[in-house]
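Here's the structure we're looking at; comments come further down.
A protein chain is absent from this complex, but the other protein chains hold their places.
For chain A:
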Amino acid sequence: MTNIDCDYLVDYLNGTLTAEENQQFEQHLTTCTECQEIVEATGQLPYLADPVEPPTDMKARILSNVFDETVEQNDQPKALKPAMSPIPIHKKRRKENVWKPLLAAVLLMSLLGNGYAFYQLSDQPAGTETAIQSIELQPNEAFTGTATAAMIEEEGLLNLVVQADRLAELEASQVYQVWLIKDGKPIPAGAFSPNPNGEGASYYQLETTSEEWDTIAITLEPKTGNELPEGQIVLSSEI
């Protein structure tokens, strides 16, 4: 050891330095090759881990929590707010295969102008299993809008396309938020704002199947990015 600062190395790796000491050590790192190389070598240790398959729905959970700036504690999956349930649901469901995959892809592109979504669906080997389920969402009392959801399953991914019309204008910060719900626990699954014609659409992709969800709902949220619903359910259906 050539420098008293080298003493900090182990505590630095351990994350036990104060912010000030940390900064001081990082300064030291720029001048001390040996500490630098030890830090890099330590950075290889995680590769000792045996590969473990992450849960399929973890990504959706984590990203929605990360992007929700208002949530400070993300420890537990939270249940739907008591005020939100029971959800008024009028069951009306159709399972059909009227949409051909190409049509679905074109629909996606026209909805979103999103090349990525288009390639996701179209750039598939022929014969890929595609399951499409179309769901009509039922409006809550006093809500005039209508919406249709298409759940398109391809290669273990669930593409959720929601198309709505006759929507009322929103205030700038408000947004229509789509939720997929299982046993009263919602996850955000896309959001949209109406265009001047009162039409809106969203597209969302998850690593799940439609069987994993029992309800789809749209709420009117006071702001974007909510991890849990704050607003009223305006449209919903069983899946």
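FYI, contacts are C-beta pairs under 8 Å (C-beta built on N, C-alpha and C of every residue); 3 or more make two chains touch, one makes a residue touch a chain; residues count from 1.
Please note the rule applied: contacts and distances are computed from a predicted model.
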Report task. Mind telling me which option in "CoA-binding domain-containing protein", "NAD(P)H-dependent oxidoreductase", "RNA polymerase, sigma-24 subunit, ECF subfamily protein" or "Putative ABC transport system permease protein" is what UniProt lists for the chain we can't see? Result -> "RNA polymerase, sigma-24 subunit, ECF subfamily protein"
Query - Option from A:45, A:142 or A:172 whose C-beta touches the chain left out - result: A:45
Report summary line: Interface residues of chain A toward the undisplayed chain are 1, 6-7, 9-11, 13-15, 26, 29-30, 34, 36-55, 58-59, 61-63, 65-67, 69, 74-75
